[in-house]
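A single protein chain has been omitted; all remaining protein chains appear in their positions.
To keep things simple, chains are lettered A and B as they appear, and every chain counts its residues starting from 1.
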Amino acid sequence: MLEYLRLGLFALLLLSGLIIQLTAIFGVNRFRFAVNRMHPAGMADTLGLLLMALAAVVYSGFDWITLKILLVVALFWITSPVCSHLIGRLVRETDEEHFEAEAKEWKP
Amino acid sequence: MEALNVILLLFIIVCAVAVAVTKNLLSAVIIFMAQGLVLSVVWILLRSPDLAITEAAVGAGISSILMFAALKKIKAIGGKEEQADEKEK
Partner (left out) sequence: MKKKNDAFSRLLDWLENGDQALDTEMEESLSDAFPAEQKSKRKKKAEKRKTVPKNASAPRRAYADTWWYRACAVLICLSLIGLLLFTALRLPEFGTADTLIDSELTEFYVKNTLEETGAVNIVTGIILDYRGFDTLGESHVLFIAVCTVLLMLSVRGEKNEALRLKASEYERHFEPGDDLILRSAARILTPLTLVFGLYIIFNGHLSPGGGFSGGAILGAGLILYQNAFGYEKTERFFTYKTFRWVSVCALLFYSAAKGYHFFTGANHMENGISAGAAGNILSAGLLLPLNFAVGCVVACTMYALYTMFRKGEF
């Protein structure tokens, strides 16, 4: 009984993580501007990865490998929002037609 | 497992052809980066973790960063090489 419960939980987590990743891929493809595309990419890296990592934790049982998987999640949770921030900042500084661009001027 | 191998290898082939055919230089470098990443997964499936770590660090990391820096040097970071010419006119 417990085995079936574990298998069911693993399948549920994996499928939901997969659906989020697929939605993110579809969103990155179909949106038009860079800031719009950044939004699903950021969600895929954080929420989708968390669900898939939890699925891996449930599948392999609680052991030292759980710590390694959670460390991978922590690394991605630190780096992916910083990447989104940098993309947004880049668009803000260089896009001239949609924003009043705060571009860095250089005069020789 | 065979199906996964076949899918990944087909992806690499398609990426490689796409790099050669794309006109936009920035897209070509990004596709090259993606191909390096999938190649790293293929190395894991072939049970050689040394190559996987090295390919991920060098191919999908540093090599692509150097290519972006090179694109910046020839002023093609917008994608086309003529953008710099049109700006100077």
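Here is the rule we go by: a contact is a pair of C-beta atoms (placed from the backbone, for glycine too) under 8 Å apart; a residue touches a chain by one contact, two chains touch by 3 or more.
The structure displayed is predicted, hence computed values, not measured ones.
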Exercise for the section: Give the residue, chosen from A:6, A:30, A:85 or A:98, that touches the chain omitted from the document. Expected result: A:85
Completion exercise
Note that chain B touches the absent chain at residues 46-50, 52-54, 57-58, 61-62, 65-66, 69-70, 72-74, 81, 84-85, 88-89
Practice task
State which residues belonging to chain A touch the missing partner chain.
Solution key: 78-79, 82, 85-86, 89, 104, 106, 108
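Methods note: only the chains that are shown with their structure count from here on.
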Exercise for the section: Determine the centre-to-centre distance between chain A and chain B, using the mean Cα coordinates as centres, and give it in whole Å. Expected result: 20
